[in-house]
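Everything on this sheet refers to the single structure shown next.
The complex appears here minus one protein chain, its other protein chains still in place.
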Amino acid sequence: MSVETNLNADIGEGFGAYDIGDDTALLDVVGSVNVACGFHAGDPGTMRRLVIDASDRGISIGAHPGFNDLWGFGRRRIDMAPADLEYAVAYQIGALQGMASYCNQRVSHVKPHGALNNMAAEDIDLAMAIGRGIRTVDRELIFVALAGSEMEMAAQSLGLKLAREGFADRQYEADGNLTPRKLEGSVHKDPKVALEQVLRMINEGEIVTRQGTTISRKIDTICIHGDEPTAVTLGRSVKQGLLQAGVTLKPLTEIDLKN
Amino acid sequence: MSVETNLNADIGEGFGAYDIGDDTALLDVVGSVNVACGFHAGDPGTMRRLVIDASDRGISIGAHPGFNDLWGFGRRRIDMAPADLEYAVAYQIGALQGMASYCNQRVSHVKPHGALNNMAAEDIDLAMAIGRGIRTVDRELIFVALAGSEMEMAAQSLGLKLAREGFADRQYEADGNLTPRKLEGSVHKDPKVALEQVLRMINEGEIVTRQGTTISRKIDTICIHGDEPTAVTLGRSVKQGLLQAGVTLKPLTEIDLKN
Amino acid sequence: MSVETNLNADIGEGFGAYDIGDDTALLDVVGSVNVACGFHAGDPGTMRRLVIDASDRGISIGAHPGFNDLWGFGRRRIDMAPADLEYAVAYQIGALQGMASYCNQRVSHVKPHGALNNMAAEDIDLAMAIGRGIRTVDRELIFVALAGSEMEMAAQSLGLKLAREGFADRQYEADGNLTPRKLEGSVHKDPKVALEQVLRMINEGEIVTRQGTTISRKIDTICIHGDEPTAVTLGRSVKQGLLQAGVTLKPLTEIDLKN
Partner (left out) sequence: MSVETNLNADIGEGFGAYDIGDDTALLDVVGSVNVACGFHAGDPGTMRRLVIDASDRGISIGAHPGFNDLWGFGRRRIDMAPADLEYAVAYQIGALQGMASYCNQRVSHVKPHGALNNMAAEDIDLAMAIGRGIRTVDRELIFVALAGSEMEMAAQSLGLKLAREGFADRQYEADGNLTPRKLEGSVHKDPKVALEQVLRMINEGEIVTRQGTTISRKIDTICIHGDEPTAVTLGRSVKQGLLQAGVTLKPLTEIDLKN
């Protein structure tokens, strides 16, 4: 039986006169996209254009909700009450669902952005708040959650579909968290290293950490970052390597999540 | 056969620490509400609370999209490209639909707010843009449009359900537009005058204008303003007067629109 | 020699169509005001109106910078880099200075708002960032800081003028922090209790804490909160009590800060 996985990327993080990342290039690499919803980035026109572009390519469309903080690009931790966070997530999913009407497609998944993702990975109250927002808007939505995080717990506790996320280009710590960006070597810039990490994740369910230990993680989807200059090149290279290794790349909606 | 109509009000125009209007009192007067969607006013928590409160009372829930302008409360004209406006409307409807998931109800209608409503009443390109946004998100949505305006044209041209709106407390000009607020007498403060105007609208399809002429208008829904101190009192009085006159008040979704 | 002090209040926290607190009433109670600068609340028109009103009454005008978070009213902690915070503070002071040109007066002091004030009271890096922003814009500005907090340290370390702030209507903990609002009794609603606390602060430099201990604090200015319904009444009562006790109330600029 052939091994399969999904590649995902965060897109639509420009708005108005502003552009960031190379969305068009990423659409040729991935099988699912996480579209910014106008809070940390994005605007209605950008959202509409990208859901159409994704739909045209058979790519799964997901919401990428973040904090309401354009100046901080959603990368600053904001101490929101869990209920307020829940409603802000529901709002953003609904807004993207409105824009996805332009391609007659449903939003298939939700992946929190930036500081919100980092906070909810560690805080079960925030993770549950996000999960409740997702479940209220559409019980069929897939919660894309850092493998092994509190978000994984929340998704399971709420009976939500869950896609456990791994990272192609990021170093891991022994506790399963990502190595902070400020540390040397936190980002894999060598496509071979990234490919090797991804192959080990999906073939053996293992990740070798910065400390040299090996941790077990079931990974359903692999994130390709788009906001660094080298990211698209690395993404393309990982994709080619996976195909050459016989891995089948699929839209997220066609992955067997075995939750 | 008994005469019927719908009373509507704009609500949810506070957010965070801010409050404006008396939403709770208005919910006891009207059969449909137009909920601010976070652009000119409102936030996810306010939207959620009010869709639940409205649903509990059997009141039809509508989107009240406006310009993205908190400082101007959506009352300043902004010269948006029609396409950008269309997507901004679709976004706001989607966002409210997300929040309406909290009461397991669909958004039933859309009424533009403030300067957007005034501009689209006069400009067919903007009116069509709003109509396209509505149609894309949900073809069953009712477009609540100033009777006789370009929005009425747009709704008909796009095959959308249409609810023609009249105003209880506003004076009309001979050309069918509302008398500008800066003119003396533009707002009816006497509940008897307001009731008389409403009864003539729904019984005879006529409005007596400031100039003394009579114009014909089919009216499906009557707006009760909520942002003036005397408005709730006037609204209650009009409601009682209509009931005493034998008029049946209904949710907007139960009005026979005969488009 | 007569005892003197300054009463201060946060004002200008409405904007556009929104109103909050009773600014006009507070202007009759206090000798200095902290004006919201458009980030957590306020807008240019509100700022202009209030600096003129304050100036007309001989009241010292201060900046009340907060996080850029209208939906959260500046009450949500945001994890800003100290440098970004410093520049955001300098920006807001400059903006208010621009508006203070309308009354030909200088901004005399700076008091951080809400979550920013709470965070900087405990975190020397944030306190120093605020202090550097203040010092860069105008070395003569007075830093209004919670007595005994890291902001007091920062002001002294940077050679800034310092006004140590006490609270009329808030209970204190044994460690000198304010009793969290969620605890019973955290807010003094009885004007007599508030007056007694204030008199002890300014006469003896002491505060009796919730735990019953007594702590020493030099207090230069007393905050009267304006955002609770009972606050203006309490503020008036405290002012009358102070005057009856022979305390001289002054603008902040006329207080002998003895730093």
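To keep things simple, chains are lettered A, B and C as they appear, and every chain counts its residues starting from 1.
What we mean here is this: a contact is a pair of C-beta atoms (placed from the backbone, for glycine too) under 8 Å apart; a residue touches a chain by one contact, two chains touch by 3 or more.
No experiment lies behind these values; they were computed from the predicted model shown.
Just so you know, the chain we are not showing touches A, B, C across the whole complex. Although one chain is not drawn, the whole complex shows that of B:L27, B:M80, B:L199 or B:L257 it is B:M80 that touches it. Within the whole complex, the absent chain has one touching residue among A:G72, A:P112, A:G148 or A:G166, and that is A:G72. For subunit C, the residues touching the chain absent from view are 38, 43-45, 47-48, 83-84, 87-88, 90-99, 101-102, 136-138. Within subunit A, the residues in touch with the undisplayed chain are 13-18, 20, 41, 43, 70-73, 75, 227. Take subunit B: the residues that touch the chain left off the picture are 68-69, 71-72, 76-80, 115.
By our rule, only the chains that are shown with their structure count from here on.
Touching subunit A and subunit C at once are the following chains: B. Spacing of subunit B relative to subunit C, judged by their CA centroids, is 42 angstrom. One simple way to say how far apart two chains are is to compare their mean CA positions; for subunit A and subunit B this gives 39 Å.
Among the residues of subunit C, those touching two or more other chains are numbered 71-72.
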